[in-house]
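I am attaching a structure below and will ask some questions about it afterwards.
As you look at this complex, bear in mind that one protein chain is not there, while each of the others sits in place.
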Amino acid sequence: MLGYVVRRLLGAIAVMLAMSAVVYVLFYLMPANPAQLVCGPKTCTADRLAMVEHSLGLDEPLYVQYWHFLSGLVVGRDFSSGPSVLHCPAPCLGYSFQYTEPVLDKILEALPVSLSIVIGAALLWLTFGIGAGVLSALRRGRWLDHAVNVVVLGGFAVPAFITSLLLLMVFCVYLQWLPFPSYVPFDEDPLGWAQNLVLPWIVLALVQLPPYVRLSRSGVLETLTEDHIRTARAYGLTERRVIGRHALRGALSPLITVAAADIAAVLTASMLTETAFGLPGLGRLMVQSVNQIDLPMVVGMTLLIGFVIVLCNAIADVLYAVVDRRVRVA
Amino acid sequence: MSDVVSVRDLTIDFRTEGGTLRAVDGLSFQLGAGRALGIVGESGSGKSATALALLGLHRGTNATVDGHVEVLGTELNAATDEQVRRLRGSRIAMVFQDPLSALDPFFSVGDQIAEVYRAHTNASRRAARARAVQVLDRVGIAEAARRVDAFPHEFSGGMRQRALIAMALSCQPQVLVADEPTTALDVTVQAQILDLIHELRTETGMALLLVTHDLAVAAGNVDEVLVMQGGHAVERGPAESVLTEPSQGYTRDLVASIPRLDAPRDRPARESPAEPLMRVLDVHQHFRIGSRLTGAKLHAVDGVSLDVLRGEALGVVGESGSGKTTLARMMVRLLTPTSGQILFEGNEISAMPERRLRALRGDLQMVFQDPVSSLNPRRTIGDSIADPLRVRGESDEKVLRRKVQQLLEQVGLDPERFDRYPHEFSGGQRQRVGIARALVLRPKLLVCDEPVSALDVSTQAQVIRLLAQLRTEFDLTLVFVAHDLAVVRQVSDRVVVMRSGQVVESGETDELYGNPTHPYTKSLLAAVPVLDPELARQRRAERGKV
Amino acid sequence: GGTRTAGGAFDPNTCQGGTLRILNQKDAGSHLDPARLYTSGGGNIPSLLFRTLTTRNRAGGAEGAKVVPDLATDTGQANADATVWTYHLRDGLKFEDGTPITSQDVKYGIERSFAAELPGGAPYLHDWLVEAEDYQGPYKQPAGIPAIETPDARTIVFHLNSPHGDFPYLATATQFAPVPKAKDTGADYEKHPISSGPYKIDSYQKGKSLTLVRNENWSRQVDGNRLACPDRIEGSYGLDAAVINQRISTGSGEDANAVTTDTDLGPSELAQLDSNPELAKRVAKGGFPYTYYLAFDTTKAPFDNQKVREAFTYAVDRQSVVNAAGGSSLAYPATTFLPNNKSMGYQAFDYFPAGQNGDPAKAKQLLAEAGFPNGITVTLAHRSDNSNGDGPAIATAVQDAYKKAGITVNLQSVDAESYPQTVGNPATQPQVSIQGWGADWPSGGPFLVPIFDGRQYIASGGNFNTAHLNDPAVNAEIDQINKITDPAQAAQRWGALDAELGKKAVDVPLYHSTSLRLFGKNVRNAFVSDWTGVYDLSAVSVK
Partner (left out) sequence: MRLLWNRFRADRSAVFGAVVAGLLVLLAITAPLLTALEGQDTTSFHNDLVDSARGGVPLGGFGGISPQHWFGVEPQTGRDLFARIAEGAQVSLLVAICATLVEVLLGVAVGLLAGLSGKLVDALLSRVTDIAIAFPVTVFSLALLAIVPETFPRPLLVAVVIGVFGWGGTARITRAQALSLRTRDFVAAARLSGASGWRVARREILPGLAAPVITYGALLLPTNLIAEAGLSFLGVGVRPPTSSWGQMLSSATTWFRSDPVYVLLPAFMVFLTVLSFTLFGEGVRIALDPRSTRLSRKAA
């Protein structure tokens, strides 16, 4: 177990470093100059630009910039803010050009929002995806099976930004059942939290649904042919128990891995949803930062994504081993 | 009426896309209370289909069941689902062939037994668990109270089969249907399980329906035998008479094809002294299990030395996990030994790099145990057999086809089936394909890793005959791995016995079987089922004493 | 023009109370630091926090284009040639913490805007103040800038290197807001800038939300401009445009008190205006002076040829362009460079009349005369997205119209962030590009000077004189007008200069944008001035 943790950690660090290096190089190659953006639309003369570049450390060669970044991770960094020096303590992911705040703070601020969206959505897409999958497996070849297929694909085919607006129209404007989404922290008002997030959950879940329907459908079909299912039937267990307990468990455990990867990816890939609903999560932060060429922000978020991916994979491994006792974490 | 099971004119049809397949055709039999009936027959004769029908397990599948099946007063074909469900497990229970897959890997053994118990009684969780411990203890699981929370994969095959029997016992059924309960197990374990069933039967008075393709297994465990072929009952009668003096031709053939420890062997005397074709010198194979850090190692093969003489057939026996496959794979260099040497015709091949090895590959071939996994399901068999030739540069498809078809004929397959996919062949046929593929390069050494253990007796006999015939035809040296001592005896000139990665005994076949010295060899031999019911009873009594 | 109020009569004396909600797509200015904000007339939200020496007049229509004193007692006293400007602060001015506001605070605020750590503000002071080019801000040069003098705590004097009659307009910018040196935290200041206005920050999460509450140290007695009716102002940023409009038009719950400072009506609301008079009443129409035009380098072939430039002007289909910009409600065709604002000196002219849909025949003829009888192929650069009004929508409209005149247009999409850089650097300047220019204050000067003054041409980048025009007559006229301190008189001359420039066809004016903003059901006094083109947050009430 210890070996496992160590190896996972090393893997995470390798992945994160590689990703940050790629981002640095990519941004270095981009024609747009972040200093120009900071400097302002009408005001930037060449010498002023040079000053801004210097104050942001962009006048240094790429490898020096990257080195500063790496050492900042370990020992922290200092930034000049004018009258005083701002200290960014040890795991310093940098200091955002645009927000003039430590990148880590910004990320930690957006994280709860994204987590709220993703967790709720994941619950939805898992329950409905699996439910629909099981249902269509049990009714395979019948009209219900086809109907599920068409509905799921339909939800998938309409882009998230359109579904979002449609749902807003229906639930917030015409029916007025829900408030226009805005983020309410869970610990302040759990009910408000859920009310505000239910639409984003639905939209995100629709996008994520299809693979789950298919995987659980084929998983159930496959497990139903397995011998232990026949055993369960032969010993007089009710059909509900046979399906609900024995068939599902086997069919769904492979989904853990898929779900973990998806949840990690969606954490930052839900920008269309976040943008459409105006929720200040990581996805939106990412798009904004990319648009504003806020390099420290982008690098920081990339690192976070790398970390989350590796973390989620590790959790999935452990969880899988818990669910399926034949598997050992090694 | 004292019949607990009564079957009249049972017909089972399977609807497939290719039409209907009649698996059982007008079968009738009765099973009296406390009696034991054996259903024997070759693969596909409809044994399992019949057994499943007794529990109404064809409901909701692609099978149509006709006729009358009456179990403990319930007419199954007319009963409601709920009635059938109540019957299952509580009054009639079933033990399946493959203990590996018959239990749900996601739940603990105790959980599964308790679940069954609770499905038929109003027992509390606690009571159900206690019951699980009780029945596990009854079937001889040591420390049942502790092992009740174990998961199926933590049990050995024999233990799993015991657990399944425990599950069957939990509600004290009056009928036990056992569909090939020991086919997947070692001889020694098989004997234990059969003894256990026998014991329980005498103790509780339940009736037994034992389905098996192994006539010898039936011999020692049932009162009456029903021989099936193609869905029909061929012969039926008391075990003694049917097995010792079968009246039907088919039964006679079946009985004849059973490999026996006591059958006469007519092996041609070898012209001695033969020089060794392959020498295995103190090879080890260690597998790492667990993580790199904990570094536990499994010595799968632990210091084996042996010679394979040119022209001979060397048998390798031993129970499951003793390292037979690992040794076989090292001999053809699918595995690189951890240490030790393997000399083939004087060349050291144990550490030879893959590139140089390729030239030698044609001389070293292998037939695999599992006919399902050894053929690529997505390629035609002709393609698979021709491949080794293609690798060696033959590109003329006509020549390839001719050669392969010739070979197909030699192994007894229809050459016209060149373009067929593996799933269209039976197990025995697939094994023939595997043999053809191994022979296409005319190897000097053919290692057969349990080539017949997945096959039923009659097919087994065919394949063994085929191998013997090919041996002379192709001038082969044979290494024959098996766990079935009788089969090994038939095939080989010399035998080595393996246990826990080591050779415990070796010698000329007749000598070793006639006069085993190592206690392990003795126990192996003692566990082999015998065809004579009387002798079987004696053996059981002896085993009981030990 | 401007829509006065919705609902009952508005009384400034009883307008106080309630919470105003702002629904915006973006944050109010990317940095809430007076040194870094680039606003016209002090901005809408910033103006609630920062008082400046002068400010825009909070009144509807043309009246609103006037400068009025704010912190100062008047709009500034100039010397004879408008190179020295003196201001006196009013009595009783206090920061939110109760400390009095002094002329040093104003000076310090200006000096901060020179620091490289706080970039982004308007460039004028840098260019106008005596010996300011090398000044690097108070952090590096604490001695301060000599061009600004503070003889006493209430007086501040500016020394300019050339005449600028426009200076009172400039003094509306947030750089002229006081900043207490003791509270300056540099780059961090924007998280809680010290208020001199009617509200102070209660909480601020950049890009997400802003909550303002009353500044107890402000009162209407010391500020004649801002009404500051709501007790509290809550802003949410980062919303989708369609959602904002939908929320305000539905106006359920708290959204009845909502306004927006950055979102114009979308098509779905526009389509409803005819049939929904209630909604139509809640639309504030105005126009922030802004012009979109096609820019080319008049020193390079083929645009060194006046005939070619004229052909390009004739060929453009302004109806298509206006439609692409959002239709006639959100844009009107441009034939002049100056937008239709009296204060800017707008004079109507159309020297190359091509009607609504262009005159491709005339264009073809001119091209033939210029030596392109078989048409001509050019590359038109545009921003990669439509959000700034210079994106692909406009470019394809131009492209389609030019096709009829035998002009083949290849589009070059430039990524949104690097677009100004690409266009502003003569080395990378595209052959033709879509440009937009807005007013920093409602006068012809800031509108025409950066674009057409030959001395404003910057070869190293950040150039706006994309035509590379350097006409001595134009330069001289600019110098002359800059000396005028009377806005009306100056406007007249700027207008004339615009007409003069128009004859040269150094660019092709495409359209001027107008703005159409919704406000909530409870919002009153949402008048629109010619300066900002939108309703004024310091004037609206939710009671």
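Here the chain labels run A, B and C in written order, and each chain numbers its own residues starting at 1.
Basically, a residue touches a chain if its C-beta (ideal position, glycine included) is under 8 Å from a C-beta of that chain, and two chains touch if they have at least 3 such contacts.
Keep in mind the model is a prediction, meaning the values are calculated, not measured.
Taking every chain of the complex into account, the chain not shown here touches A, B, C. Across B:L261, B:L441 or B:V504, the residue that sits in touch with the chain not pictured is B:L441.
Contact with the chain that does not appear here is found for just one residue of B:N376, B:Q469, B:T517 or B:Q538, B:N376.
Residue-level contact of chain A with the missing chain is found at 11, 14-15, 18-19, 22-23, 26-27, 29-32, 146, 149-150, 153-154, 156-159, 161-162, 165-166, 169, 210-211, 214, 261, 264-265, 268-269, 271-272, 286-287, 290-291, 298, 301-302, 305-306, 309-310, 313.
Touch with the hidden chain on the side of chain C covers residues 241-242, 265-268, 270-271, 273-274, 317, 319-320, 322-324, 326-330, 356-357, 384-385, 391-393, 395-397, 399-401, 403, 411-413, 415-416, 418.
Although one chain is not shown, part of chain B still touches it, namely residues 16-19, 329, 332, 334, 358-359, 361-362, 364-366, 368-370, 373-379, 384, 387-388, 391-392, 420-421, 423-424, 434, 437-438, 441.
The rule is simple: only the chains that are shown with their structure count from here on.
Centre-to-centre, using mean CA coordinates, chain A is 50 Å away from chain B. For chain B, no residue reaches two or more other chains under the stated contact definition. Residues of chain B that touch chain A in their complex: 55, 57, 81, 85-90, 93-94, 96, 98, 101-107, 115-116, 119-120, 151, 153-154, 164, 167-168, 290-294.
By the touch criterion given at the top, residues 30-31, 36, 38, 112, 115-123, 126, 136-139, 184-188, 190-191, 205-208, 236, 238-240, 242-243, 246-247, 250, 252-253, 255, 415-418, 420-422, 450, 458, 460-462, 464 of chain C touch chain A in their complex.
Taken together, the chain A residues at the contact with chain C in this complex read 30-33, 36-46, 48-49, 51-52, 54-55, 79-84, 86, 98-101, 109, 165, 168-169, 172-173, 176, 179-180, 182, 275-280, 284, 288, 291-293.
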